[in-house]
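Quick one: the structure is below, and I'll ask about it shortly.
For this depiction, one protein chain was excluded, whereas all remaining protein chains were kept in their positions.
In this document, chain identifiers A, B, C and D correspond to the written order of the chains, with residue numbering beginning at 1 in each.
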Amino acid sequence: MAEVNRRDFLTGLGVSVGASLAALPGLPSVGVAHAQGTPKGNIPDHPYKIGHMTFFTGPAAVLGEPMFKGQQLAAEEINATGGLLGKRKIELLKADENAGTDANVKELRRLKLSEKIDFFCGITSSGNTPALGPVAEDLKCLTMFVDGCTDFLFDKAVPNPHYVFRTTNIQSADGITTALAIVQTWPKSKRIAHIHPDYSYGRNAFDHIKIVMKKMMPQAEVVSEGWPKLGTTDFSSHITKAISSKPDLVVSSVWGGDYVAMYKQALRYGMFQKAKFATTLALGVAPHALGKDHPEGVIAGVHSNYHFTYPGGDKWPLNKTFVEKYHARFNEYPNFQAEGAYTTTYMLKTAIEKANRLVGGWPDDDAIIAMLEGMMMAGPAGYVYIRPDNHQGYKDAMIGFSKNTDEYPFPILDPARIITIPIRSITAPPGWPKGEPTSTFTWIDKTWPTAKV
Amino acid sequence: MSASVPSPVLLETRKLLKQFGEFRAVDHVDFRVQEGEVLALIGSNGAGKTTLVNLISGLLRADAGQIIFRGADVTAQTVHQRIAAGIARSFQLVNLFDQLSALDNVALAIFSRQGKTRKLFSLADADRPVWDEAMAVLHLFRMESKARLSAGGLAQGERKLLDVAIAYALKPRLLFLDEPTSGVSTREKAPIMDTISSVVRSERISAAIIEHDMDVVFSYADRIVAMHQGTILADGTPDEIRRNERVLTTLIGTPETRG
Amino acid sequence: MSTVTTTVALEHRSPVRTLGWAVPALVILLALPFVVDQYQTILLAYGLVMGIAALGFNLLLGYTGLLSFGHSAYFGVGAYTVALMVKYLGVTSMELFLVGAIVACVLVTAVFGIACVRYTRIFFGILTMALSQVLWSLAFKFFWVTGGTDGLRVPTPTLLGLVTGKGDKIAFLATAYYYYVLGVFVICTLVMWVIVSSPFGRALQAIRDNEVRAEFVGIQIRQYRWVAFLVSGVFTGLAGALWVPLNGLTTPDIMHWTFSGEIVFMTVLGGFRSFTGPIIGAIVFNYLKTYAVGYTVYWQLLLGVVLVVLVLSLPTGIVGTAERLWARWRAR
Amino acid sequence: MVSQPAPVLEVEKVETYRGPAQILRSVSLTLGTGESVCLVGRNGAGKTTTIDTIMGLLPSRSGRVRFKGQDVTRLPAHQRARLGIGYAPEDCGIFPDLSVEENFQITAWLGQAAAVTADDQVFAIFPEMKTFMARRGLHLSGGQKKMLAITRALTLKPSVLLLDEPFEGLAPVVVTRFIEAVRAIKALGVSVLIAESHVQNAGRIADRLYAIDRGEIIFAGRPAELLGNAEVMKTLHG
Partner (left out) sequence: MDIVVIHALNALLYASVLFLIAGGLSLIYGVMRIVNLAHGNLYAFGAYVSAWVVGLLVARAPEGASPSTVLLLLLLPAGAVAAAAFGALLEPTLLRPFYKRAEEYQLLVTFGLLMIIDDVIRWLWGPYPLSASVLFENFGSLGIGDAIYPTYNFLVIAVGALAAVFLWAFIYKTRFGVVLRATSQNMRMSSALGVNVNRVYVQAFTLGCLMAGLGGAIIVPSQSAVLGMGVDALILSFIVVVVGGLGSLEGALLGALIVGVVREAGIAWFPEIELAVLYLIAAAVLLIRPAGLFGRA
């Protein structure tokens, strides 16, 4: 493979620091401000039932609760204007994802077959979408997963989706974005220690960071691996192991309550003095959960999706109003899950309206699916595009650096140093053969050049 | 009485020894049981009677010595093998399968004897001959009316009899009965012993009964072995034992102390 | 006067009387897919599968007197055997799955059994739990084989070489697969009924009631326990194999000791002193948990309260209580 | 009948079961103040069950137990102990991991007795105990365990002492030593009820005797009367 100059290649990918969005004209965007015309045909007025399954309990509830709240906010807004197509109020049914994958399968079946839901939404765990995706297809249940972002879902579990969509960025984007941010920021790092949660998310992040490093920072080597179980709160051993390998850089995809415990312990072990630090999901989960003791200037991932301070309100009013409404309603700042569920609900609404305009009356699922496929929409986080071939939502990946400001009692992403990457630059294109561990992984491995050291 | 014609030896122990720490519960005992006899083992508490039976039946392992049963050395054999060879026993504190019916308790012994308990795929209930035999055994022990009751709910005397009936159903050549009437009321004592005695005598099973009750010992045994401090103190017919000075002083009490 | 209560032993029921309730029950189970919706049928299929598992478990608890807190391991071995057969051998035949699960479970239980049957009571429970956790941690950690927490997916199998689930999977699960499960369930129930009614089964009950005495009617206790352990594990493993296609995938969750706790729960719920108790308990528990999870996020609390109240006030479980009420009603 | 001192302990028509088996059949007996009474019978006759019933370790299904006129039938064992019933079981009930001293002090530390000091009168019974105070219960010989069990029961300053087979497993010389000890205890004003399977031993120390067989009291009277009663002696045979 040809060798290239690292900087040139990053520029070629479109990796940019501090850029901002510009509004595209003519696209649908979220919010009731975009009033639709009068719906065509006869619209029934019984409620539109949405089953929302996410973590209401367990350690992952920090992600799950905001996801539900995002959808709840959107539903309340839509219901305030009369409902979908002005007639059908949205009714939300909660289901706890923490009951275990097997119980989740049962519960989805119950929701569809017994509760007769019209639409299934939610899901946080990347372990659960591959389990539930096929079930939703079997059930012919219109489904938009908000998260559960594993590549595996559309690579393998549901290779030809019909009823199943997913809106937040694909998991591989997380690791790649973090890795590119490292390449951009600390390209000379040699010794890299990893601490990842011991499940598919952590391994996915590890794989994709490694493959980008192999291409862009061939001098780097993995000097330590730590695999704490999800839900671990004692990281002493993992931190000690990482430090003892004398790394230049520690990379982690530990998240949520686990991350809070980890960074606080790492502070006391002096890990941040001894090595630079990069994370995939540090600020993404619950922005307010971190303290001002969190180290500044570390690469702080937000699941490559969204942070409530970006795009800035002056440039992108959609985000400003969303954050204001969310904060007013729930007295906390939204995370990427809240934004994802909120936008998802509006995508559904838009698809229903478009389908109604085309066919009249209440559109059947196939009509809604046809409208969703290829939909491009402006949400609080920017533009989201649903790729028609694999039903995966794409938005430009973002990551930044932690910074304490006077404005918030917790660290935020440094507004001056937001890194954005066009999503098409870091995912396998349509038609790329399915690969191991992911299609994107093999795509990078086969097509990216190696950087000159 | 069978004492006049010496019967062949069924069981023999040679210098059998069992120690618990320093204490010799059974101290180099040579003990014999002959074919077809009913023998009583007497002795005060701690004399070693039950330990001897535990050694012969296989509940305990001997520290030294040999156990010869029908000419074969069974000292190292498992309980299972000894039962197959024909040694069965009952227990002083009744040992039953409390949740099974009386009939089941007996039938189980028959199934086991016939090797059928190794069968997973045959219906126990369908095996008529076994149930007929089990019923017959209960009949012998005059318990057929209790056949369907769970063993745990039987009265003490009935439980004692059932315990013996289970051992009997194994068709042993030699049956050890550890205090078959202990714990039952005085009234029930004689009927129980009558029943047991008539069964073993009619089947010509050799029986060794551990017993405290001198009434029982003198009226039902052909031969009496008296033990004291782990050794055999005396061995003889009831009449001989009744007149044996050593037995009288150590076990029953001397005329002097009576005065 | 003696105040000992004499109770009639419940062990013997004539086959005719057993058929008296078994046949109507079977007819209902056969007819149900025509009456209730697909979801209910699938749910019942889950219940029947767990019924097989509980039936196997109860051979140890109810009949041999050994409380295993590690039966999730055998359920998991059955389930993972199927998943690995799909992954590495490309097998799709359900019959081969079942055979594979039986073979794997025999191997695992044979080894575990040798270790476990040396102990009884609490030590048996803890040892089975520790061993099951070994398997759990392997399934959890060796993700390149087992898929880690993501588990392994299992497509719909081919039944009897004829029926496949191509197309409408829900319809497949609610009809063909339901009847397949029902068929295996009936066979398993019959086999287990024969086993517990066999002289061997009686020997197990004897061991349960009185170990020493059982030895003195010539039963080799450890060997018998080992066989019971094996049979018990294989039944539970078979249930695991049947469960995978129903669920679509297997995850390490089903190997975790808390799942063993659920198996104990359902067995005691139905009543471990009777043959049908575990089956009833499994089916009821399946509904209980499914609807608890569906209707409240505090489903654990609900299940916990049910369990505590059950153990406090209805120790004989549903079947035992029903039998007692029935006997009292008849006595009037 | 012989004239009896005022009863300190009265057992009236007690029926006790172990599991499904009835062990005691309408057992009645009394123990007078300052008296030593033996309950004789062979193994399994019901002696231990009688003692356990009096101590409250086994519930009786019917009948009553009165201690110093107070009905204690429904009281738990520890309350009977605190009222003044001391107990030394057949197996001695020594706490194996506790030192001899700790075995003693347990009653004191429960606040029922003053801490036992070396010059306490309970040590006068078995002065040799002082030599093994630091040893653990596990490492005592049979005789030492018996001494400890009896002395420990005495630390409660009981009015009644229940001794279950106190001479069992002791060499004849030691038995004599223990019989003297029981006499000394009696001299302290403690009433003693002894379960004993050897009539000879019983005869050496009892003011009165009860013979029990198959859970029934078959004889009550003076030792001499018992030895003269061939019928009962045959049942007891020892």
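Keep in mind that, in the parts below, contacts are C-beta pairs under 8 Å (C-beta built on N, C-alpha and C of every residue); 3 or more make two chains touch, one makes a residue touch a chain.
These figures come from a predicted structure and were not determined experimentally.
The shown chains contacted by the absent chain are A, C, D, with contact judged over the whole complex. Checked against the full complex, the one of C:Leu59, C:Val82, C:Cys105 or C:Met129 touching the unshown chain is C:Met129.
When the omitted chain is restored, the residue from C:Val35, C:Leu162 or C:Leu312 that touches it is C:Leu312. Considering A:His52, A:His238 or A:His307, the position touching the chain not shown turns out to be A:His238 (whole complex).
Checked against the full complex, the candidates D:Glu10, D:Glu102, D:Asp120 or D:Glu216 give a single residue touching the omitted chain, namely D:Glu102.
Listed by residue number, the positions of subunit D touching the unshown chain are 55-57, 76-78, 81-82, 87, 89, 93, 95-98, 102-103, 105-107, 109-110, 112, 152-153, 156. Those residues of subunit A that touch the chain absent from the view are 55-59, 61-62, 64-65, 225-227, 229, 231, 233-234, 236-238, 240-241, 243-244, 256-257, 260-261, 264-265, 267-270, 286, 289, 291, 293.
Listed here are the subunit C residues that touch the chain not shown: 61, 67, 69, 115, 118-119, 121-123, 125-127, 129-131, 133-134, 137-138, 140-142, 257-258, 261, 264-265, 268, 272, 298, 300-301, 303-308, 311-312, 315.
The definition used in the following text is that only the chains that are shown with their structure count from here on.
Taking the CA centroid of subunit D as reference, the farthest chain centroid is that of A. The chain pair with the larger count of C-beta pairs in contact, out of B-C and A-C, is B-C.
The centroid of the Cα atoms in subunit A and the matching centroid in subunit B are 79 Å apart. Work out the mean CA point of subunit B and of subunit C, and you get 43 Å between them. Centroids of subunit A and subunit C (each the mean of its C-alpha atoms) stand 40 Å apart.
Within subunit D, the positions touching two or more other chains are listed as 20, 22. Looking at subunit C, residues 2, 4 sit in touch with two or more other chains.
By the touch criterion given at the top, residues 44-46, 92, 94, 98, 152-154, 156, 159, 179, 182-186, 189, 212-215, 251-253, 257-259 of subunit B touch subunit D in their complex.
By the touch criterion stated above, subunit A contacts subunit C in their complex at residues 56-57, 94-96, 99-103, 105-107, 109-114, 126-127, 130-131, 134-135, 138-139, 150, 152, 157, 198-200, 203, 229-230. Subunit C meets subunit A in the complex at residues 37-40, 42-43, 46, 140-141, 143, 148-151, 153, 168-170, 247-249, 251, 253-254, 289-290, 293-294, 297, 299.
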